[in-house]
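Take this structure, written in structure tokens, and hold onto it; I'll ask about it next.
Removed: one protein chain of the complex. Kept in place: all other protein chains.
So, chain A:
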Amino acid sequence: MSDTRGQGPGHAGPPRRSVLLGGLGALGAAFLATGCSQQGGAATAISSTAATGTPAPGGLLRIARPPASQAETLDPASSLSAYEYLGALYSRLVRVGPDGEVAPDLATEWDSSPDGTTWTFRLREDVTFHDGRPFSSADAAYTVRRLVDPEVASPQAGVLGPLLDPGSVEAPDERTLVIELSSPNFEFPSLLTGYNCYVIPEGSGGSIGRGGVGTGPFRLESFAPAGRGRLTAFPEHWEGRPVLDAIEFYSVADVQARTNALLAGQVDLLSQTNLDFATARVISASSRATIARSTNAQWYVLPMLCTQEPFTDPRVRQAMKLAYDPTAVLKTALQGTGVEGHDNPVPPNDPSWTDYSVDRDPERARALLKEAGREDLRIDLHTSSYDPVFTPMALAYKESAAEAGITVDVRTASADSYYTRIWMKKPLCATYWYTGRPVDQMLNQIFRSGSSYNETAWSDEGFDALLDDARRTRDTGRRRTLYQDAQRHIVDNGGAMTPMFADRLVGISRDVLNYRETGFEFDYLNIGLRAQS
């Protein structure tokens, strides 16, 4: 389907949602909504959290997901990896904890040399791969080297490549991994939390795409690209046996069909599906399914390409930002279910977030445009049905910016080629990213000069210097201050307008217990099903 997964470590996310018939699906949802309103009340509130409790041991969790391309693979390093499977099959050296900090996974502890160039990871003992082989530092070293191998073409190579080369990764003994960096970096461990960094057995690069051998809580029973797959519990998993006996994945192209499957009790969870509000209300009102809300799970952006007219002029960019009212955009596009972004891409629940913001000022925007010789600015804003929020966001922006004398023409592009033809090509469009990644990776990958996912093509030496300073700074508090300075720099000078952070609305069965999401991966170990009475 519309596979635009090159969006890297967590670009905008459900990358290949079925879109051609999205309009039909929405209509269908509206029909269902009317059908259900008699019992549920027209304004059914969307539930906020998934149920927790003690699940029944065992059970089968059935997950519907949008079909990816026929070329998808279980190789975690690949840009075409089937990432719904990854968290169940594999473990990383380190992961992001619920508090947003780097937490142990296969590595129990890590430390750097005083100058921040040599990193030593102590690895967990008594971990085995699904094929019975013991996990050792050789596997970890192989995995890291492979990430920067140009042959593998991993999206993570752009992040790690500038920092290390394959020769600088060593395994001095069974339980130790040493990585020599080319420049000091005290944020380095956070860069290994990306979903491309799952550990695979040494030498398995050729077979991992279909084999899926990892150290995760589930092992692979079957897998078909863009089709069905089945995983079974791995009893020897180092964290203990998972609650569930098995997980089955099904491919369902249409979002409405996925919703119907959940409502009819054919599946328990809709993965990679951020539901629109109408559908979410229908699901909340049903007796069989509910909504699990993932707070601030994604941020919505209107990136201005700083290399294209009229955004080459920083005054025009500033005017565009001053012109709109984030509260109004939030209200229209998300019906208020989110928080304002104030052009800062770091989510408010991130440990290094700063509350810096610039108040809306249409008059100042008007003056800036006049100064730049761009009075009566007229600009195309591209959107698509790729995500249900894009178009409402664009229209809300248009209305808001009109008060500053800016005329915005909203243009709808084809959804299945949106990320290849519009994004990073047109001067102004609508897009979004998943949150839940370390601040260093996010700022470096999306805002640093020349980075592959720098969607605004913004290039600012002062900003890059702040990031370099932060990486060189050992003191955590001081480093945090530098990342906050960097955020202010983005708000004042950057090309991205970030009106809001949105909750992700995930459809799950009422029988599912302990659904927890960190970033866009969930807790496969503790998720389970309610005991049937």
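Everything that follows uses one rule, which is that contacts are C-beta pairs under 8 Å (C-beta built on N, C-alpha and C of every residue); 3 or more make two chains touch, one makes a residue touch a chain; residues count from 1.
By definition in this document, contacts and distances are computed from a predicted model.
Enquirer: Which name from "Peptide/nickel transport system permease protein", "Pyruvate dehydrogenase E1 component subunit alpha", "Flagellar basal-body rod protein FlgC" or "ECF RNA polymerase sigma factor SigL" does UniProt give the chain that's left off?
Expert: Not shown, but named in UniProt as "Peptide/nickel transport system permease protein".
Enquirer: Sort through A:265, A:314 or A:348 and give me the one touching the missing partner chain.
Expert: In the full complex, the listed residue that touches the missing chain is A:265.
Enquirer: For a quick check of understanding: of A:155, A:338, A:405 or A:507, which residue touches the chain that isn't displayed?
Expert: A:155
Enquirer: Going by the contact rule already stated, which one of A:420, A:449 or A:476 would touch the omitted chain in the full complex?
Expert: Residue touching the chain left out of view: A:420.
Enquirer: Extract the touching residues of chain A with respect to the undisplayed chain.
Expert: Touching the chain left out of view, chain A contributes residues 1-8, 18, 20-21, 24, 27-28, 31-32, 35, 62, 64, 67, 69-71, 79-80, 153, 155, 224-228, 250, 252-254, 256-258, 260-261, 263-267, 286, 414, 416-417, 419-421, 452.
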